[in-house]
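The complex appears here without one of its protein chains, the remainder shown in place.
On to chain A.
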Amino acid sequence: MEKFTVLTGVAAPLPLINVDTDMIIPKQFLKTIKRTGLGKNLFDEMRYTADGAENPDFVLNKAAWRGATILVAGANFGCGSSREHAPWALLDFGIRCIIAPSFADIFFNNCFKNGILPIVLPQEEVDKLMDDAERGANATVTVDLENQIIRGPDGGTIAFEVDAFRKHCLLNGLDDIGLTLQKQEKIDGFEQTRAQQMPWLVASRPAA
């Protein structure tokens, strides 16, 4: 996973609530067996017309935001399915940070596993950043994870909260599995206790 430290870039405004995972990456693109290459189909049904042409009204098709690395969105971003293809598509497009008043739980978790920082801010702060984002390429935003600060184009700053463990993993690009495997003895111990106390939970294979 790529580290996340300080990100400076263009923020794209997406002022919709309940942006769901089907909007972020429709199911026809879930047939892939890879993690990469989904960026071209990010927000596919909003971004392209039925015949495959770019929809000129969609924000990421406008010159100012084609290179956006930050997304500012409405409440409950990422609701719906558990598909990690949603953060993969965002990442593949180049989005490394999403700012919204709230996120759906599974999507929120999935972002951290892919080096994407989702930031929850009060609605009025999101509204301010949404205004900044509307200014496009002339107004870059800086997200500083170490100091937990967002710097707007006019120099104002907004502090944000982030879970300490997740911050640590993002800053260092750490792989969860490697960390967990260091606790192998505890897992072994748990399994021994479980086999004694709840032996019915020890699984057996289905008949062939």
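FYI, contacts are C-beta pairs under 8 Å (C-beta built on N, C-alpha and C of every residue); 3 or more make two chains touch, one makes a residue touch a chain; residues count from 1.
One rule holds for everything that comes next: contacts and distances are computed from a predicted model.
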- Task: Would you mind picking the UniProt name of the chain not drawn here, from "Carrier domain-containing protein", "Threonine/serine exporter", "Simple sugar transport system ATP-binding protein" or "3-isopropylmalate dehydratase large subunit"?
- Result: "3-isopropylmalate dehydratase large subunit"
- Which of these touches the unseen chain: A:Ala11, A:Leu90 or A:Ala104? A:Ala104
- Residues of chain A touching the missing chain are 15-18, 20, 22-23, 26-28, 30-35, 45, 50, 74-76, 79-84, 87, 102-106, 109-110, 113-114, 163-165, 176-177, 179-181, 183, 186-187, 190-191, 194, 198-201, 203-207
